[in-house]
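All protein chains of the complex are present and in place, except for one that has been dropped.
Per-chain numbering from 1; labels A and B assigned in written order.
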Amino acid sequence: MVILILKAYLLVFIGVMVFYFIRHFIFTLNRLFYEQRMCYQDIIDSDLKTISILIPMHNEEKVATNILDLLVESDYDKDKIEVIPINDFSEDRTREIIDDYGERYPFIKPLHRCKGERGKPAALNEALAGATGEIIIVFDADYLPPKGILKSIAVCFNDPEVGAAMGRVIPVNTRRNILTRLLDLERTGGYQVDQQARYNLKLMPQYGGTVGGFRRKEVIQLGGFNLRILAEDTELTYRLSINGWKVIYANRAECYEEVPETWSVRARQIQRWSRGHNEVMFAYFFPLLKSSHLSFREKFDGIFLLLVYVVPVILLTGLVDSLVLFFLGEMEIFSGIFFLVFIGAYNTFGNFAPFYQVGTACILDGAIHRILLLPFLIFNFLFNMWYISKGFFAAVIDTVTRRKAGWHKTERFRQAGSKGHVS
Amino acid sequence: MSKAAKSVILYHRSYRKISGSAGLFFLQFLFIALPLSLIIALFYPEITLFVCRIAKAALSTCFPVDAVKIIAAPYVIGEISIIHLPSQFPSVLNSLINAIVCLILLVCLPKIEMAKPIVTFCMVVVFINFVSSLFFLFFAYRFPYELADYSVLYMKQQIGIWFFVPVIMGFAMLPLPSTLLSKSITMLITVFYSLLFGTVRYVVFLFILSKVSMLYMAILFFVFGPLVDFIYIVGIYSIHAMRLAEKIKGDFGFWKWSY
Partner (left out) sequence: MMLILAFMLLCLLFFLPFAAGIRELKRKQDDAPLFINMDYCKNPRYFAVSFRNLLIKSINGRSEGLHALQLSKRETVQIANSAKHTDGAVLENVLYIINDLSSGEDVVFEKEVYVRGNAHIGAGNHLQALACDGDIHLLRGTRFFRWLDAEGGIQVDEECDLGVSATCAGKLDLAPRCSFIRLYGFPVSTCRGSIAGKEDCLAGTGDIAVFESESTERNISKLDPYSIKHCSIITNTTLTIGDHSIIGGHVKSHKKLIIGASVTILGNLFAEGDIEIGLQSRVLGTVFSQGCITLKQGAIIGTRDRIKSVIGKKGIFLDNGVRVYGYVATEGKGAAL
C-alpha cells in the first residue's frame, strides 16, 4: 500500500511538471509569434491623475539619494505628484537624507516611523492613510526610475478596469559577479516572456510590489495591506483580481533595480519570497476558485501562479520519494520515465523561467553573449529548491500557528555617492 | 528615393516579435525532432548492444575477460543489452566510515557562506550518500540490486534520455527563427553528444560500482543521472541561440511589431 502511494505520488508529480512545462512552452510561443497586447504607454493625456509615490526605506542611506534625485527629474507635473519616502525604523542616515530632500522640494513629504509594526506592509499602510494621490506608485529604495516612467504607469489607470499595473524590472548591477548575471537572465525570462505572455493571453500578470502602481481608494476599501503576509504584492494581485479588478503588465515601463550580489543574501530573499507567496497561496486558493469576476482561464492560470513556490517542495519530496522507491527496489517501472522528473524540474522550476524561455527573452532583448551563461543556471536548481522549500515550510507554520513573520529587508550593495545607473 | 532614405526604425524590445506560428513549429518538430526519437524507439536493441560492446572493450582492460559479459534483458517490445559485472558491496567498516564522514559534512557544509549553490549541491550528494551508507550499515542484506540490476536501470533510463533529448531540444530550439539546416545540425549534434555521453558515463559508472563500491549507486543514479544530461542540452541550445542572436542583430527587416 505504501509503495503504491509512493508510486502514485511520483506519477502525480511528473504530471504536474509536465503541466508546467506545457504552460511555459505556450508562453514562449505566444511571446515569439503571436499578437502582442499593447499596454497604454502610447496614450498622451493632459488630464494626469494625481499620484503618490511611496518608497519604503529601512537603512537605505546607500541608495536613497539616487532614487530621489531621479524622481525630482521626472517629467510628471510636480503639482500632481507627491513623493513619500518612508523612513521605517532606520538606524543610519536615512532620516537626515530624506528630511533634506523634504526641505528642498515641497512635493517630497518624508514619513518617519519609529513605533508600531516594522516592515513594508505596515509602512505602506501608514503612508496610504496620509497619501492624497489617486494612484499609488511604489518603488523599492534601490530602484532607478527613468524620467518618463511615472506617466507610463499612471496612464494605465485611464482604463477603468485596471486596479494595478506592473512595469519591467531590469538589473543594473549585472557586472558584479556570476550571481548578478544569472539573476539578470532569470528576470529577463520572467518579464520579457512570462509576464508579457500572461498579459497577452489575458491571464493574471503579477503586481510585483515595485515599479508598479495601484488605485489608492480601492485598495484602502479592500482593507489595505495584510500585515500577516510577507508577499504584500502577490497578495494585492489576488485580492484585486478576485474583486473584479485587472492587473496589467507594461513591458515598456522599464526600471533598473539592484539584485543581490551574494548567495547568502539571495538565499534569504528567495526564502522570504517563498514564504510570503505560500502564505498567499494558503489564503487565496479557494477564494480564487470561487470568485465570480474571473474567467475560467484566469482561475486556471491563477492556480498555477499560486502554486509556483510549492512546486520545488513537490520536487524535493518527489526526489525523496524516488530515493525511497530506489532502496525498496521499486524503481524498475520508473527508470525509463524518471528522466521526466528532471525534465519537469529543470524546465519548470529549475529556475523561475525555463532555459528556453530565458533564451527566447534574450533574443527578443537583442542580447547575445549572455545567452551562453544558460548552463550555469543548473547551479540555481538545487539552491532554489532548497531555500524555497524552507520558505514553504515556514509559511505552513505561519498559517497553522498564525505566527507573524518578521520583515527582513534585502541588503544593498551600492556604494554611497555613486549614481547607480548606466549613463 | 535613394538608398540613404531611412524609413525603418528598429523596434523597441518591448513588443517586438517574429514571424512564425505554432503550426510551423509542429511541422518542424514532426520532421526534425520526432524522427530522431523514433529511431531510438525502434532501434534501441541495436543501440544498446553497440554501447555494450564499446563498454566491454573498455572494461576488459581492467577486469578478467570472463568477468565482463553482455546479456539481454526484456524491455517494452524488444530486448536491451546490458553489461554484467561482479558487484562490489561495501564492508561494514566502509559503510561506517562513509556514514560518519557524510554526517560531519552535513553538519559543516551549511556553515559555509560562500558558493552556496555548490554547497547545496554537495549537501544533496552527501545526504544521498549518507542514506546509502546507513542502508548498507543496517540493511545491507536487503539491498535490492546487483550490478546487473543497476545496468538494467541505467540502460532503461538512458533509453528514456535518448528518446527525450530530441523532444526537449525540439521544444526549446525549433521555435527559434534559425534556418532548418542549422536546426537539423544542432539536433544531430545533441543526439550524438547524448549517445557518447551516455556510453562513456556507463563505462565509468560500472567501473566505480564494480571496483569501488555499490554504496555509490544511489548518487550515480540520482545526482549524476538525467540532471547532468541537461547541461549539454542547455549548453548546445545556448550556443545555437547565441549564434542566431548575433546573426539577427541589427537586421531591421527581421522583426515584426506587435501583431
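We take it that contacts are C-beta pairs under 8 Å (C-beta built on N, C-alpha and C of every residue); 3 or more make two chains touch, one makes a residue touch a chain.
None of the values given here were measured: they were computed from a predicted structure.
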Among shown chains, those touching the left-out chain: A, B
Residue among A:Thr28, A:Gln41, A:Gln206 or A:Asn251 touching the omitted chain: A:Gln41
Contact partner of the left-out chain, one of A:Ile170, A:Leu203 or A:Ile363: A:Ile170
Contact partner of the left-out chain, one of A:Arg95, A:Lys151 or A:Arg239: A:Lys151
Footprint left on chain B by the chain that the document does not show: 1-2, 4-7, 9, 13, 57-59, 61-62, 193, 196-197, 200-201, 203-204, 207, 228, 231-232, 234-236, 238-239, 242, 257-259
Missing-partner contacts on chain A, residue numbers: 37-38, 40-47, 70, 75, 144, 146-148, 151-152, 158-161, 170-175, 178, 181, 184, 188, 244, 254-256, 365, 367-370, 372-376, 421-422
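To be clear about the criterion, only the chains that are shown with their structure count from here on.
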Chain B contact footprint on chain A (complex, rising order): 25, 28-29, 31-36, 38, 168, 192, 251-252, 254, 262-264, 266-267, 319, 322-323, 326-329, 331-332, 335-343, 345-347, 350, 355-356, 359-360, 362-369, 371-375, 377-383, 386
In the complex, chain B residues that touch chain A: 12-22, 25, 75, 113-118, 120-121, 123-124, 128, 131, 135, 143-145, 152-154, 156-157, 159-161, 164, 168, 171-173, 175-176, 218, 221-222, 225-227, 229-231, 234-235, 237-239, 241-242, 244-246, 248-249, 258-259
